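Only one protein chain is missing; all other protein chains are in place.
On to chain A.
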Amino acid sequence: MVPLVALAAAFSVGALLIRSQGVNPAYAYESLFSYALLDGSGLTATLQKVVPLVLCGLAVAIPLRLGLFNIGGQGQFMVGAIGAAAAAYALRSAPGIVTIIVTMVVGVLAGSMWASIAGLLKAARGVHEVISTIMLNSVAGGLIDWMLNGPLADEQVPYPASHAVPGSAQLPPIGVVPIGLPVAVTLAVATAWLLRRTTIGFRFETVGRNRYAASYAGISIRTTTVVAMGIAGGCAGLSGGIELVGVEPYRYQDGIAASLGFDGITIALLARGNPIGTIPAALLVAAMRAGAPHLALDTGLRPEIVDMVLAITLLFVSLPLVVKLIFRKHAAKGSQLASSWGA
């Protein structure tokens, strides 16, 4: 309910903005979505973007179960992609299938490791994950700049970029369906199952709901923190790897990450932390991203209008979260008062 209200509100504010540019909002939205969902090349682009967005959404949604806010999906995606690029370059003469598998594994591990740094800092020193993941995003940026201008640089191209993945390891879409789509959907379903049906998920949920009861039950808050961040980073890293082998130009270059990691936050919040919910949420965001250039051509609006609508969506969708946080603090205080009456 909350996500729908937030979306409606954001689209209404967006409509006012579009109106102010002298364009009919209904026409603009129709143009945006009809291209993104009904046009062949538009749909290809949309589905292409759904893959990393679902995975980056999961990277935020999983830690959210424990009450951790992973802002570092962007950095984890980038590190996963560059790790995959390095692996693909190292295995450039290996058979394609080997390159693909190793590339994916390296992508997952790289992203997972990157997020685990934040998890370990939190577990060992209590460093707030919002701070550490934001800073790790910047560190990832610097690291990749150096790699693209040094060890991984492809001298053949006039801008900083890695070598392209060898042709045998490239996985173009089949029709309009990108190869990563079934992977992303499966992973979202698997995550839902992990949270609901496994003891790992039970640990996550217990820590998120009552950390005192968790430690009483012998659940290590430190270990679950590191594990959850590790899994989250693995999702983002995998999405970096898939992007590298599945999307043109099959190499790491500037802009590959776009704002995927940050869109992941919007998606996770729209999905209210529900892994399955990331699929429709990612589809919506992907459609808007994919349709933006067409919208600009069709109506003369700046494509950034889509950024604005998405930003407003994030704002509205996080409002109840903020309200709830405040409310929960009050509730906690209330129950404390109630349980310690007379203390």
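The rule is short, and it goes like this: a contact is a pair of C-beta atoms (placed from the backbone, for glycine too) under 8 Å apart; a residue touches a chain by one contact, two chains touch by 3 or more; residues count from 1.
The rule we apply is simple: contacts and distances are computed from a predicted model.
Per the UniProt record, the chain missing from the shown structure is "ABC transporter ATP-binding protein", taken from the list "Spermidine/putrescine transport system permease protein PotB", "Protein SCO1/2", "ABC transporter ATP-binding protein" or "Acyl-CoA dehydrogenase family protein". Note on the undisplayed chain: of the listed residues A:19, A:209 or A:302, the one touching it is A:209.
Within the set A:37, A:200, A:258 or A:276, the residue that contacts the chain not displayed is A:200.
Across A:40, A:126, A:218 or A:255, the single residue that touches the chain missing here is A:218. Interface with the hidden chain, as seen from chain A, comprises residues 197-200, 202, 205-206, 209-210, 212-220, 335, 338-343.
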